[in-house]
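Here the complex is missing a single protein chain, while all its other protein chains stay put.
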């Protein structure tokens, strides 16, 4: 909300501004906090500091320290407190500075938050949002660069959102805060300053609805979060070579919009799945097998996976950049799948 | 080692006994502890109590409290201590009573143990084994029944073993203890009393080598740990109906023996993947997509996945038994895939 | 407090009623656990259960100091907490037997009974796992401006879990109305607590600025008095407190833990039962100290047994959940 943004008029004619991903997240939080006094934020340096990424700056000034709460360095502790608060009338948003630190809160998220509703026979609810960052190539090394979202998508009872644009970030986060279930909300650190159109009007984006970010006929590029832009880059490269790539963003991986993914693959007959989590036993495996099963009789080539390389993220720039898919590498794979290599 | 077992003679002519899965685990530990004084065991009630499953009974009597060490109820703490001990000359085996409690030790396993070797440029090593149980249908409810192995197979730097017989349990555990990397070793609670032939001679089983537990021609049933017996049950049911099922056990899911799995699927043209972890974003997805890609041009039907139902494990026997694949249900799916439904 | 001296003071009428009720509740818990053990022995109950027999005074003494809207979180050894907070035996047995009529539709079982209607946010099968939940409930009470307090029950073994210290620190900083009740029954599973706990137990909450009241957990009046004090502080928003209740479990760690000689002696068990039984201690005080007619207590014993027997019947007769229930309640 802080820095004002240029207001433009979109095709829809409605007022739309170009704002950053960080601003979109902040707006979603501010709007929901204004709308519902039960929404609070808990985490390390979330108040005056507004997090190291400054994503939350301005919120404590508007909502006060009783609703934007600095905690000790206790990921398990404040996440557990958020779970209990969610069970008893608040709607907490817990802030995990680096997604790598989720490792410290797994019991509270997986054994408590995810299971309370079911174990209580539906009598207790946990309207909790855990915001966490993800993404490499920031020269932050192995303990500050992981994308661990696949773990949570494996656990029934949790929902997992992976926005790829400011528009999706705002709409999905507002929906997550209003959801009565625990939601893991992953934000790519490198996207915080990316700008995109966001309407001034209030809106939310339903979970489990994929979006076709670009229409195409020859190959489907299914991509999440940070990989959506990579897929779009690949699509432009391929376009110049006469290959028409369709780019699909599931937006939430739990629930997963299988229908849209399968439909696209049936149409194009080819698919590459992109995700910044490690490739082995990751999200690319789930999506590839869903497409492989659902589009089996329509595929002209095997579904191909491109995740982050299966190595701890190295610090050296000379190595780190090799671990994440790029538009060029995706285009090369696509070429090969389309028999143009 | 405690209870003596009947000694028989196998085809190989070598001396072989029928012992339980629990005895096999105990023998592996005892033999490696005799062989290497640096091997120690750490965990809750591992000494006099020999764990609630009695898997370790007798070990403290032979090796003493300095090598079979009872800890406080501190999964993160004693796992972290095991990591440091492994970095400095010991070869610890940490005991996580119920795999569900791994949620408490994730940072020590994933951010520390898995990455130390890489982050140090290969200068430090973590020869650590984390033994954990898995498996449902024990009426233990949602926090004592999970099979979370997929999480670890997602993380580079970790190895994951999933034995399905006493023979594999002993051979794989001995190999795990001699391995210079952190290994997650999953034992199905319901298998502890299962008996099977185990040679008296010393042996180890290399990681990354799948085993064909039963040859077949019409369909491949790829199964891990507890699901191997389910697959074998299904194979016998199918045999009576004239369907010849091949049962393949990867034995370790990281590293994963892709070659053997793909080869079998190429031969049979059909595959069902079975694993007791949740189906969504689980091991069945990885294996199905590996087969889908590697056997693409040979498959007559889509690769089908059967994991644990995507619900927290319910306590009620009336519900819990519905959440895990059974021989009957697998046979039914196989029939359908073979066009015999 | 908890000193026998109190025994000589004759209580006022209202007080006496409360103490009589406390006895009745302890009798119900005692009878409940005996029946659970029977159900296990006769193979009528799926899985295992952790009995709190011998620890009745802690659950009852603490919950007497709470109102119906106050919160508790419980443990794997939680039947007593659940009953003391107001749950009824019939639906509890139904839950333990995995029946649809159970408090959690049979989906939770013994280690996960929850009853929001009586403020019970649930038992927990993760040792120490509910410390965050109880503390979070206290945060809600504070943020929503009502005067509720929250009680976190846990065994001394849970002091091994770092989570407790993380949330105690925050509860103390934020003056949250939460009371950490440690039931030190000497053992965690099969190990004496001194083998797994260094230093002093009470020094731990104190290190985070949380006052600790150590009490005789076998004396329901002592537990109640300490709870009253802690709850009062919390309600006045003066901050969290901790209770260290010294108690003992009569049965094994769980119903299947029959041969215990390798970790504790028969003599020790007998001594506690003979000299430190919470029902006996309270009964003696009611009769000798408060001049109550023993018949009143015998009547309560009978009523407890009858209520529990009826509950068992209800639970055994109740139907299992329908198969369609299996994937309901995964998401709200």
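Labels A, B and C are assigned to the chains in the order they are written; within every chain, residues are numbered from 1.
By our rule, contacts are C-beta pairs under 8 Å (C-beta built on N, C-alpha and C of every residue); 3 or more make two chains touch, one makes a residue touch a chain.
Just so it is clear, the model here is predicted, and its values are computed rather than measured.
Taking every chain of the complex into account, the absent chain touches A, B, C. Interface note for the absent chain: among C:36, C:197 or C:222, the touching residue is C:197. The chain that is not drawn here is touched, among residues B:41, B:68 or B:82, by B:82. Screening A:56, A:205, A:309 or A:331 against the full complex identifies A:309 as the residue touching the chain left out. Only one of the listed residues, C:74, C:124 or C:172, touches the absent chain: C:172. By the touch criterion stated above, the residues of chain B touching the omitted chain are 38, 40, 66-67, 71-72, 74, 76-90, 92, 107-108, 111-112, 116-125, 127, 156-157, 159, 180-181.
The chain not shown here touches chain A at positions 44-45, 48-49, 52, 70-74, 76-77, 100-101, 104, 138-144, 309-312, 314-319, 322-323. Of the residues in chain C, those that touch the hidden partner chain are 160-166, 168-170, 172-173, 195-200, 203-204, 206-210.
Just so we're on the same page, only the chains that are shown with their structure count from here on.
A straight line joining the Cα centres of chain A and chain C is 42 Å long. Taking the mean of the C-alpha atoms as each chain's centre, chain B and chain C sit 37 Å apart.
Inter-chain centre distance (chain A to chain B, centres taken as mean C-alpha positions): 32 Å.
Counting partner chains per residue, chain A shows two or more touched chains at residues 107, 111, 118-119, 156-157.
The residues of chain C that reach two or more other chains are 104-108, 112, 124, 126, 129, 162, 330, listed in rising order.
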